[in-house]
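Worksheet: one structure, shown below.
Removed from the display is one protein chain of the complex; every other protein chain stays in position.
Chains here go by letter, A, B and C, matching the order in which they are written, and residues are numbered from 1 within each.
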Amino acid sequence: MKSFNLAQVKEIFKEISRVMDENKDYLVELDSKAGDGDLGISMSSGFRAVLVSEAMEETSLKKFFMKAGMTINEASPSSLGTILFIAILGGAKAIGDKEELTVKDSGEFFTACVKAVMGKTGSKRGEKTILDSVIPAADVLLLSEDDLEVAFPNALAAAEQGMQATVKMQAVHGRAAYYAEKSIGNIDGGAVVGMLIFKAICDYLSK
Amino acid sequence: MKSFNLAQVKEIFKEISRVMDENKDYLVELDSKAGDGDLGISMSSGFRAVLVSEAMEETSLKKFFMKAGMTINEASPSSLGTILFIAILGGAKAIGDKEELTVKDSGEFFTACVKAVMGKTGSKRGEKTILDSVIPAADVLLLSEDDLEVAFPNALAAAEQGMQATVKMQAVHGRAAYYAEKSIGNIDGGAVVGMLIFKAICDYLSK
Amino acid sequence: MKKIINTPEAFSTETVEGILLAHPDRLKALNNDLQIVVRNDEVKKGKVSVVTGGGSGHLPVFLGYVGQGMLDGCAVGNVFASPSANKMYTMIKGCDNGAGVLCLYGNYGGDNMNFEMACELADMDDIKAAQIRVSDDVASAPLENKHKRRAVAGLVYAWKIAGAAADKMLPLEDVIAVTNHGLDNLRSMGVALTPCIVPMAGKPTFSIGEDEMEVGMGIHGEPGIEVRKKMTAKETVTVLLDKITADMPLKKNDEVAIMVNGLGGTPLEELYICYKEAYEYLNHIGVTVYKPYIGEFATSMEMAGMSLSVLKLDNTLKEMLDYKASTPFFTNENK
Partner (left out) sequence: MKKIINTPEAFSTETVEGILLAHPDRLKALNNDLQIVVRNDEVKKGKVSVVTGGGSGHLPVFLGYVGQGMLDGCAVGNVFASPSANKMYTMIKGCDNGAGVLCLYGNYGGDNMNFEMACELADMDDIKAAQIRVSDDVASAPLENKHKRRAVAGLVYAWKIAGAAADKMLPLEDVIAVTNHGLDNLRSMGVALTPCIVPMAGKPTFSIGEDEMEVGMGIHGEPGIEVRKKMTAKETVTVLLDKITADMPLKKNDEVAIMVNGLGGTPLEELYICYKEAYEYLNHIGVTVYKPYIGEFATSMEMAGMSLSVLKLDNTLKEMLDYKASTPFFTNENK
């Protein structure tokens, strides 16, 4: 497959929602170690909300993303909900009027997501956040010449690696920052969320 | 011995204080079953306070009792502290200018104590209170022709019996009253205090 | 024992010290005695005095209501223990303005006996000292034994009413009459979820099962009517208001003041959830709520739980409620 259309992106959001539900307890556990333990709950409710929101009625990709982002911001009452909102809004602006997303478009989308978050919150790679799994995955997509079915599993692998690397990092953002050195040694919950998004896309592609 | 004088009464208060200290935990335990668990603490601190109070400087029996009663009221912050205050004040008034207390005088003293409490608080025998041990003991003294050394052990025996009888009674006064039927089955802490006062006097006499 | 204190022995006196250091313009210790707290602001000449007394551990009850339009003085006991008759007597004497003193306190054995003795002593000084005992807790005895009921948060309404009547310069008989009228129309009941810890004891003196509630428990842990499995806010409020309205029937178009009182450990959020339930319960039977009091008015240190008080209003009682009251712990300016 060469590109996703709106209908497929909506299906992917269903996959993401399912994957977040499956990993709810795991995310809660991770967030409890250096946070307030709500990550699984907020991700699960945020993506579920999208599936029943007005976003699903939208007929343009850009509008779908904007509504989906705002819905997550409302329904996912925690920092990562807001970060996903900022990210998706940034991504939506970047794709402009495109109604199909190729591998390269997807790479640009995710890169725009990352840039929005960096711009609004001052975070960057290596600070034990969702960026650490999403950035390497986005980079893989940007450089890939392959079909979706090949490119995304590669991106997922990069996301997994980036996620694993957060174990050794010290948090500088969010509640985890208060734990300073004590935040080292655990995987970052947000980085897991980033990886899970790519996993959901791969799950969709292999169906 | 035929009678107690002021110096001896002061010695008896030392005995009472010692006995209350010895039984502190036991009284707390009893008061915890249908009360607030402070009885041992308040009795211990009440009688200790007498020993270091101005009462010990008094030169008349009546004044000694009045000061001792007021000291207990201050230093023994619980109902039985107040009841002992009311009782001792009643007893003090009854002995008038006497400076020696025979067995009969003692019987009158304790009876006046009991009457003062009954008058001020509306309690009577059979209501699971200190009265249930003191009334029978006072009665023994009133009717006795013996020396102190014989009369008081008899009074103590009566107090013990009266105290035991409270097990089957239902409380109608103080916090224990809130327990209604649930107060049945345990010995009343106040009745134990009444018995312990006679025990202390006997301990003094047998020294 | 999770308390921030110095020593258990100093708990009550250091609390009073802190209060006097914080509010020196409003409160003082009579004769520098930390067990006798009286007003330090200007008291109207010739006014009937309203005083109280009781154990520590219930802030803002008791001394927190000493101030303009409420109490003139308070004798302060140890935790959950009555102050002595002598302290009460000294306090009554110190507060008398010549118009008589109303001792308005909770119906507890120790306090009853000590106020009885204190008033006898005051009487010997020719001070007109009257007594009214508050017994608002419907859970503590059946209606036919109302005089045996203990006092809970309804005390605050009693002081509000009596304090307003006295500040309006009514004579003692009238202050007594309006206060009794208020008490006739006042009922309370509560639930407890966790015990509290008396500092000297260092551990709870009673226990409540992990998923249980004590319905009708007293503010010192006196047993209530029944132990129930944890209920929702709606169920809890229903149980309490059913019992209260069975005792004091309310009918359509009645107007009531209500207090949702936290016992110490229950968050304010939960009190407002309970208020919502109480409002809806009363609304359903056509009863309207006038200026509710929601917060911690009478506590048991860290006990978790809540009590509801209902005061059935008429014009007189409304006037007393609206009358200005201001103490360091209570004001009706924003109510």
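Just so it is clear, a contact is a pair of C-beta atoms (placed from the backbone, for glycine too) under 8 Å apart; a residue touches a chain by one contact, two chains touch by 3 or more.
The shown structure was predicted, so the numbers you read here are calculated from the model rather than taken from an experiment.
Although one chain is omitted from the display, it touches the following shown chains in the full assembly: A, C. Only one of A:Leu6, A:Ala55, A:Ala68 or A:Ile86 touches the absent chain when the whole complex is considered: A:Ile86.
Between the chain not shown and the residues C:Val50, C:Val191 or C:Val287, the one that touches is C:Val191. For subunit C, the residues in touch with the chain missing from this view are 2-7, 11-12, 14-15, 17-19, 21-22, 56-57, 59-60, 67, 191, 193-194, 230, 232-234, 236, 264-277, 279, 292, 294, 296, 299, 301-302, 304-306, 326-331, 333-335. Interface with the hidden chain, as seen from subunit A, comprises residues 32, 36-38, 41-42, 70, 73-74, 77-79, 81-83, 85-86, 120-121, 173-175, 177-179, 182.
What we mean here is this: only the chains that are shown with their structure count from here on.
Contacts between chains form some other arrangement here, matching none of path, ring, star or all-to-all.
Inter-chain contacts peak for the pair B-C, counting C-beta pairs in contact. Per-chain Cα centroids separate subunit A from subunit C by 56 Å.
Remark: subunit B and subunit C have CA centroids separated by 33 Å (rounded to whole angstrom). Multi-chain contact residues of subunit A (touching two or more other chains): none found.
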